[in-house]
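Removed: one protein chain of the complex. Kept in place: all other protein chains.
Presenting subunit A:
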Amino acid sequence: MAASADVHVRVCEQEIIKYDLEIKALIQDVSECTGPQSKLTDLHCKVKEKFSNLRQRIQDLEQMGKEQDKESDKLDLLNKVEGHRKQMLSNQTAWRKANLASKLSIDQLEKEDLLNSKNMSVRHRKMTKESLAQTSSDITESLMNISRMMSQQVQQSEEAMSTLGELRSKDWMQRD
């Protein structure tokens, strides 16, 4: 039991480190991002996902720590958890700084870019195409969500119907 718990702890710590480094790499991407707003938003989503994974794993490690037999092991793990959490907080601050800096610089670039008149019509067409693509993908996603919910409801009502049917048939049989 102890051996497998050990393995779990090790795996958990490895994953924490992996997520931490992935986040750091993504933060670097964010600070180097000069692209359009959509790229920055994309990176934002990725980083958020990684953060929530990291948070979950740190919590798992904490749980494992509380379940240790030896007090010393428990305190050890809980200290490590504290350390990981501090790392995560500093990552978060670094991400915020990179995010803000990139956003400000992209805004500045766009301002300068738009003063150049030649690109206007091209940009106009590109932007409308982009926004149309975005809207259509949003619509598709919403439709999929709706269809999923509807199928769930259909299933539930089917079960309800079948149960009612059974009851009713039982009822008939009893009466007879």
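Quick notes on this one:
Criterion: a residue touches a chain if its C-beta (ideal position, glycine included) is under 8 Å from a C-beta of that chain, and two chains touch if they have at least 3 such contacts; residues count from 1.
Everything below uses one rule, namely that contacts and distances are computed from a predicted model.
Entry comment: the absent subunit's protein name, as recorded by UniProt, is "RAD50-interacting protein 1", drawn from "MYND-type domain-containing protein", "RAD50-interacting protein 1", "Geranylgeranyl transferase type-2 subunit beta" or "Vacuolar protein sorting-associated protein 45 homolog". The chain not shown here is touched by just one of A:18, A:44 or A:85, and that residue is A:44. The missing chain, though absent from the display, is touched by one residue of A:25, A:100 or A:139; that residue is A:100. Check A:34, A:63 or A:79 against the missing chain and you find that the one touching it is A:63. Those residues of subunit A that touch the chain absent from the view are 5, 40, 44, 48, 63-64, 66-72, 74, 89, 92-93, 95-97, 99-100, 103-104, 110-111, 114-115, 117-118, 120-121, 123-124, 127-128, 131, 149, 152.
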